[in-house]
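Beneath this line is the structure, given in structure tokens, with notes to follow.
Entry: chain A
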Amino acid sequence: MSGLVETLAPGLLYPTGGAILFALGLYGLIRRHHLVLRILALNIMGSGVFMVLLGIAARGEGPPDPVAQALTLTGIVVAVSATAFALALVVRLARLTGNAIILPGPPDDDAPVDDISRLEHHAHTEAPEHIEPTARSGERR
Partner candidate 1 sequence: MNDAGGLLLTILLSSLLPGIAIFFLAEHRRRLRIGLNLTGAVTKLVLVGVLLLGVLRGDEYRFSLPLMPGIDLVLAADSLSLLFATLSAVLWLVTTVYAIGYLEHSPRRSRFFGFFSLCVSATVGIALSGNLITFLIFYEILTLATWPLVVHRGTPAALRAGRLYLGYTLTSGLVLFTAIVWLTLLAGAEGFTPGGYLESLAETHAVTLQVLFVLLMVGFGVKAALVPLHSWLPIAMVAPAPVSALLHAVAVVKAGAFGIVRVVNDVYGAELALELGLTTGLLVVAAITILYGSIQALRAQDLKQRLAFSTVSQVAYIVLGVALAGPLGVIGGLVHLVHQGLTKITLFFCAGNFAETLGIHKVREMDGVGRRMPWTMLAFTMGALGMIGLPPLAGFVTKWHLGLGALQVDALWVLWVLVLSGLLNAAYFLPPIIRGWLGERREPWPEPMREQIGPTRFETHWMLLVPTLLVAALSILTGLLAAVGLSPLGWVAVIVQRDYIIPGLDT
Partner candidate 2 sequence: MNLLLVVFDLALLAGLIGVAWRCLASTDLFRAVVLFITFGLLLALAWVRLEAPDIALAEAAIGAGITGALLLVTLERLRVIIAGRRSDRPDTVPPDPSGPGAALQALHDPPPEPRTRLPALTFALVVGSLLVTTLWHQPDAAGLEPVVDAHMDASGVDHPITAVLLNFRAYDTFLELAIVLVALLGAWSLGRHDRIPARPAPGPILPGTLRLLVPVAVVTGVYVLWAGSHQPGGAFQAGAILGAAGILLVLSRPRRMPPPPGTLLRLGLGAGVGLFLASGVYGLLAGHGFLGYPPGWDYPLIILIEVAATLSIALTLVALFIAGRPEGDDRP
């Protein structure tokens, strides 16, 4: 019994849990399409990494490794920053396309890209531009 307890020390248990969370997040990232869910999946993967790191820090005797903990702290702040930016991008994308998923398939090569140096402000050109490609591709056919 004590052998089992020894084996299941936090220094081993938590890294294992972290690895499972990492794999789980990866699975979700592949499977789900909604961008918010994908961002959640990435966050869960990140938590998995932090759990491995803190689990490693807690291995062995003595106090936990402060460097590992500091790295985790840094990692969490980086993760929240990236998440915030990603969410802002999702909102922007939804505003432009009405969707919060990236449509699968190859990118539309003929979609016009316009040139910011010609625009006074983004807002004025987005709507017509979004309509244009379908009209043109119809022509070609």
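As a selection rule, all candidates are chains of the complex that A comes from, given by their letters.
The rule is simple: contacts are C-beta pairs under 8 Å (C-beta built on N, C-alpha and C of every residue); 3 or more make two chains touch, one makes a residue touch a chain; residues count from 1.
Just so we're clear, the structure is a prediction, and the values are computed from it rather than from any experiment.
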Touching chain, any copy counted, for chain A within the complex - options 1 or 2: 2
Residue ranges of chain A touching candidate 2 (in the complex, touch as defined): 1-2, 4-6, 8-17, 19-28, 30-34, 36-37, 40-41, 43-44, 47, 50-52, 54-60, 62-74, 76-85, 87-92, 94-101, 122-124, 126-127, 130
